[in-house]
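Every protein chain except one is present and positioned as in the full complex.
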């Protein structure tokens, strides 16, 4: 249940404060050039840097221990590992007693019967997205598609030129904000996605909701399209490659890529950890008590989640792409 | 790729105009009472009846050919079959030349190299949701949860008391409309969902996007929550069962059910087939030409999609439920 | 758990005495000619006819209800169904009290907590191999390989010219016999099989042991090869297509087809149901008591299991074949 994909398959492991986190990537075409500088570049994009991201330093060097020989994929599974360094565990000792609002502390404690590694959120930590980014980099090396992402809203702000200013006010308030990220894939061939249960939009949505903090996914015009009537909503085909006049459906019809850009929006909730005091239930005193979360946290994780979403998407596209090749 | 689930598993087959459609349901607990009247009742809810649904008659009698003995599940896979009756195929002959806007005609023709059964949309037809409803009925018989759905918006209308009137105007215009359906599950225990890639929200979203016409899914407060700051968004735990003051997260934290109601919204696009003429590309003449779709279609499929979404959801919940039992 | 395969996938359902048994075949290349007379011919080979097979009449007409349009595979799952006719259930009422030796009566009763459909062995009946044969026929239509099987030993008899005479003596004794069947596949390309856990021999063995009554599988020279030393056992490559001087490895090296004939032997145990009285534990009287099994049974199921093994093998080969195409 830690694997995604049929032909291009990733299997994740790791917890925030254990020795290492990593991923096995299976199904990379033998002969694919594995460019480690591209992996490093994507990892760099995930790092906290801009205002509103955590001041903690994560030195995420990706080590490849198998599946690559002389810079080329061998056809064996590729194992990518990232050591967890700079681990400070003292801040997390009372998570069982006082579950942090918005975090998985409470559910993890029930589900894993108290045996979970609670430090830093354990397997629920956003850190697990680091190997996912690395795996996605490899997926992109195999694919002829162009991926991009854009932050289109953060909190109430839609004009991204004002973003640092806006986020600074959030920091001052000891608060956090969420946002909306738009993803695009260009140059996608017609035919990706397998009905009935591996439709391309279904798989993309599944992957997006696997990323911590994602609470909504909509394709093309999305929920806003509820106000359109059929004749306006329908995308009219205008050439023999299937290009359409509008792209309300986000490049996917009947669960299958239709030759137009794949487009969808992802809602990322406000970061759960905030500087401000909050209430939570205290399982020792059996009362609602105040909790102040220590440590230094992202106030706008949405500012660095773009590459995570893009690369997670690439994993989905790689699997769909290989499946679409079977009968050719 | 026509299967969903690990322990509770459904495998679909069928095309709109072939002899039969059906589903194999695997993983039903031996000894579960299989009440065929409940299946029939759910099938009835899916039938077109209200204003805005197709005047075509679908007599969807579900036949069980295996896995049930004296009204009780044996532990073998249950096969449910629905014969396709009242099939008229003449209306569908020019779908390859003139793909209908919003439909999968074009992508299917590319993907299946012209061999697809194009009649009535073939495997892309909404008819495939009939066996899904039947399978979901069985899922509900196995589960202690309470499912419900509610149509909360149709086109621009949010006051459902005015719905027949509103839909009639859409009919008059030869148009169609979409809508938003809210789903709820009550009495869900803490611990359903398996990180990293079988989180409960991820699985639910995947299933919802598998249903034809669904283009958006959001949990709890959804996209609207982008305007909230962390302290307002976070759901505060108020008792030792994990109940929270608000339910912005829709009953799922870290991909795991948290003991509150599962709540999410689904955007259903306007029905693609409309009475009005539309343009489409003509693959024979290589020009954009006008197309008038014959036959009688739903103008608001969203009026009868609720039971489909609910029962599809039940399939996801059944699989998650069985997984949550493994270590108990 | 009733499915086999990743890309070419079969999902079985049915029990001996329910309304129907069947199979969904997914992954058939769109455009594949589906020749129903070939399916019928294979079904005919499975029917009891020769001496030593049951005098019961099974009229196994295969009905296709989806996935085939104008005799050609559409790319949708193909559903093949066989109705269970001529069912007499009265002979099976005391299986729970007195489990038949060699049969699954006892284990089924524990595993399915008494809810199993015990009539005719339920899902453990050899009847389940009928849809498997039908699915295998379709697999063969998609493959460029040549399949064959040969009965090389029955009971103590190795000279098949004497077989009717030999089997008649077994019938006279009220006994049953097993046998050894050799399977071959010719014209197999190099490269089928996916290490580490989907090696071709591993998948073949898994499938063979799924067939009721199979208790041993050996490739190439098999167990007899234990007496050879390395220099004699090793198959020496003699040309650039990888042909080898000997074929002790049965056409598979490192779990991958090596371009030589796939060859293996399957041991089929003596039919469990015999005319002679046997002892078994009586769960009512809590004593060992005598049991005489009524009805008319195969005394040498091995005489008609060949086509079952061949077609089951074809399913494995089809899945491996599609996988081998992914990166080409």
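Chains here go by letter, A, B and C, matching the order in which they are written, and residues are numbered from 1 within each.
Following the convention adopted for this analysis, contacts are C-beta pairs under 8 Å (C-beta built on N, C-alpha and C of every residue); 3 or more make two chains touch, one makes a residue touch a chain.
Bear in mind that the values here come from a model prediction, so they are computed numbers and not experimental data.
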{"item": "Listed residues C:111, C:186 or C:292, member touching the removed chain", "value": "C:111"}
{"item": "Hidden-chain contact residue, picked from the options C:201, C:261 or C:310", "value": "C:201"}
{"item": "Hidden partner chain, residues of subunit B it touches", "value": "6-7, 27, 29-30, 75, 322, 325-327"}
{"item": "Interface with the unshown chain - residue positions in subunit A", "value": "1-3, 9, 11-15, 18-22, 24, 26-27, 30-31, 63-69, 72-79, 81, 111-113, 115-117, 122-123"}
{"item": "Positions on subunit C contacted by the hidden chain, ascending", "value": "1-4, 6, 12, 99, 101-104, 106-108, 110-111, 113, 123-124, 128, 153, 155-156, 170, 173, 175-180, 190-191, 194-199, 201-210, 212, 215-223, 225-231, 233-240, 242, 248-250, 253-258, 265, 267, 269-274, 276, 278-281, 283, 286, 288, 299, 323-324, 327"}
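The rule is simple: only the chains that are shown with their structure count from here on.
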{"item": "Fraction-based call for subunit C against subunit A, same above half, different below", "value": "same"}
{"item": "Distance between chain centroids, defined by C-alpha means - subunit A, subunit B (Å)", "value": "26"}
{"item": "Residue list for subunit A, restricted to those that touch at least two other chains", "value": "6, 327"}
